[in-house]
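Shown here: the complex without one of its protein chains, the others still in place.
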Amino acid sequence: MVLRIRLIKREQESAVARITVPVLSVISALLFGWLFLFIYGAEAGETYLKMYHGALGTSYAFSETLVKAIPLMLAGLAVSLAFRMKLWNIGAEGQLYMGAFAASGIALGWGNQPAWILITVMLLAGFIAGGLWGLITGVLRARWGVNETITTLLLNYVAILWVDSLVYGPWRDPQSLGFPLTPRFSMNAYLPTLGDSRVHIGLLIALLIAIIFYYLLNYTRWGYEMKVIGESHLAARYAGINVPRNIMLVMLISGGIAGIAGMIEVTGITHRLQSGISPGYGYTAIIVAWLGRLNPFAIIVVAFLMGALLVGGFAAQSSGIPFSIVLILQGSILFFLLAGEIFLKYRLKLSRRAAE
Amino acid sequence: MRVPIIEMTGIGKSFPGVIANEDITFKVYGGEIHALLGENGAGKSTLMSILAGLYRPDAGIIKVKGQMVQFHSPRHALASGVGMIYQHLRLVDNLTVAENIALGVSGQGFFLNRIEIEAASQKLSDQFGLDVNPRAKVSQLSLGEQQRVEILKMLYRGCDILILDEPTTVLTPRETRELFKVLRLMTQQGKAIILITHKLNEVKTIADSITVLRRGRVVGSASNQDLTEQDLTRMMVARAISPEKINRQRRQLGNPVLELKNLGVIGDQGHWAIQNASLTIGRGEIVAIAGVAGNGQRELIEAIAGLRPVKSGQITLAGEDISALDVRARLRRGINMVPENRLGMGLVPNLSIMENGILRNYHNKDFYHGIFFDYKRMRDYVNKLVEKYNVQLADINHPVNYLSGGNLQKLLLAREISQAPQVLLASYPVRGLDIASAEAVFTILQEEREKGTAILLVLEDLEDVFRLADRIAVMFNGQINAVLDVQNTDLEQIGSLMLGMSGEKVNGAENQVN
Partner (left out) sequence: MEMSILIAFLAATIVAGTSILLAALGELIAERSGILNLGVEGMMLVGAVTGFLMAIKTGNHWYGLLAAMLAGGLLAALHAFICVTMRGNQVVSGLALTILGTGISGVVGKAYQGVPLSNPFKAVHIPGLADIPVLGPILFRQDALVYCSILIAIIIWYVFYRSRWGLSIRAVGQNPAAADAVGISVSRVRYCCTILGGVLAGMGGAYLSLAYAPSWQENMTAGRGWIAVALVIFALWNPLRAIMGAYLFGGVEALTFRLQIIGISISSFYLAMLPYLLTILVLALVTIRLRQETGTPAALGLAYDREER
């Protein structure tokens, strides 16, 4: 007698699993992180508490969490748009850098314009720069079928180096003692904040985009076309949808939103362009999009949680816990999610079969 | 008494809802080419899949070279010397011929001794006249050559009984001749060949023995010289169709709407799927394409719908040349299509029934309030649709995958018809459907005809053809070799045409509706 385990495809994603799998992933990740804290010699419960307090314990902490969450929201939304069409845009990091570059260029060059003009132009510049960066990949993919995963990945590094070449070179602040950063932007180029904290209107922009996305994806013709293309190129052609054009459009917008993420970082937080403007937001955004199952509102929530994780990590760091624990948690959440995802699509079936 | 090299006795095999093989006895002797003949759904592929180790029979015994065997897998069958070559070749195109031959052969050590393999391949190639260069890269070979590589692969693995499934579908006439030469050489050296085919002229040319299947049973089996083409046709298709089931309506044929002029279309594998096809369809008539699957029917429908480019010739709609128009342009002009691939092309998997219901007209202004979908109107539209055509479902927001086969098809038809097409194309509209659903589809199609729509159908079952069609177009080898009024022909005539007998031979057949 042989016990066989078979995976049988479900007709539809299990609704129960849709909630339990992400939740279980987070729990499993916390347990996994516990293991490594133990190896490191730290007390896991205490550490997690410290992280929680550091991220959400005080109103200051809360605002800092939002600050970290905003670029994650934008980049997460950007990435999720492309993922809906099964376009694996992992170039949000580079698109972010290009957006930051373009916005900084405007800020440095036209810093004496009235604030509202400046902010608007910087926003546009960020969108266009990030969008064009994404469009490169879009064109390559739409017209020639070039693998977008690799292309976006490689372009990330080109973008980062481009920004480096500027902040180490012609854009460097002569008073910066050799550090790779531009002069501070003029006050007109500062993104207005909400209240006393560092939280800036980027939050509103992110929420607005999430709402726009929600309606776009569920209530417009374009969102419908994207859904069809994502499921089956064959059916899309049958429906008369222009697939190549949609691919390019999506890469343009996806890159553009990531570019906005870059813009809000330089105008809202750092107020200058510097090397390493992003601690990997573009990659974390992929976790955010995946964990949020490509749903705009879920992405906002998950981005917030990821932001809390980052801020909590900094807090833990000040008590001697390496920041890397955050990466362990991020990576293992995603890993367990991937492992668990199969149960969304397949059902486990155990059967006894007579040995053949 | 010669011992047959393959002896299948009492073979039975069923799948849910259909009996594919019933009490089949099939014998093949060494050194012969045995043709297995039958129309769609006769059971030939199933029987051979059993022999090749893909399926296990529900009943019956198989003996290879006198020994009883039970195959668990194709590999197991190959170990006993039975190999099958499929229509879709399984070669790795960036490897050489020799590498493909050596792939997966175990027990020969770690190192790939190219010289040895190339030498062995060359030897086999020469022995059987295969004319294949072992060093060539598969991607650079023609389809005929690739097929011969597959044969070489089997021979290399010690195959004595080779099954070929419709091997000449993608071959040019010259390549077909070359293949037959190879097969002859193989049998002269003791191998046995089983040829699954529906091409009568080829059967008469090459086969030593012929077995005919129909509806899962053996109708007859004899040596080639004892059977005429008429015998074979009769065996394959002849049966009584009850008179009520034949379309007897005298139709007032409307003006021609769709015209195909010398149409040429390339198939997926780069060969000519359709050559020089001409056909005219008028308003208010149903033209059914009869033919064994794989003779270009699918490609024809796709080409008319705009999903496949027209390589040569022309398609005109009401006088306008639409050969270069895209899908949507043709849709706008009233060409609607129900594809063979239902849940993959015709319907989008995982999307809801409602979302699928508007797949072809989602850009219709009525569905919008400005730029936003008016879901209420959309729901009403789809609800009316499913109600009118009686599509059984629980909720139109459920994913379309939930629907049963019959309801999927009704949904597809409903959607296409609701756009008031001028021309309705449908590919295998009742394939896999239960009787009730099939009847419903027939009724829908007949009602469409009453409305004056020009309808072109590809049908599998000859009974359905005779029931629905006003005219029958027979496709063979990518060509339309005859277009006949349903009342001026009979099963046998259509059958012969389907099997490749030329029009002239057949025109003298008696006009008898049996």
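In order of appearance the chains are A and B, and numbering begins at 1 in each one.
Here is the rule we go by: contacts are C-beta pairs under 8 Å (C-beta built on N, C-alpha and C of every residue); 3 or more make two chains touch, one makes a residue touch a chain.
Predicted model only: the values in this text are computed from it and were never measured.
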> Touching the left-out chain: which of A:21, A:155 or A:298?
Replying inline: A:155
> Which residue among A:15, A:39, A:187 or A:350 touches the omitted chain?
Replying inline: A:39
>> Which parts of chain A face the unshown chain closely enough to count as touching?
In response: 9, 36-37, 39-40, 88, 90, 140, 144-147, 149-151, 153-155, 157-158, 161-162, 164-165, 168-170, 283, 286-287, 290, 322-332, 334-335, 338-339, 341-342
> Going by the touch rule given at the top, which residues of chain B touch the chain that is not shown?
Replying inline: 74-75, 90-95, 99, 102-106, 108-112, 114, 137, 139, 153
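The definition used in the following text is that only the chains that are shown with their structure count from here on.
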>> Give the list of chain A residues in touch with chain B in this complex.
In response: 11-12, 215, 218-221, 224-225, 227-228, 231-232, 234-235, 237-240, 356
>> If we count contacts the way the header does, which residues on chain B are in touch with chain A in the complex?
In response: 72, 307, 326-328, 331, 339, 341, 344-351, 355, 359-360, 362-363, 368, 371-373, 375, 398-399, 401-402
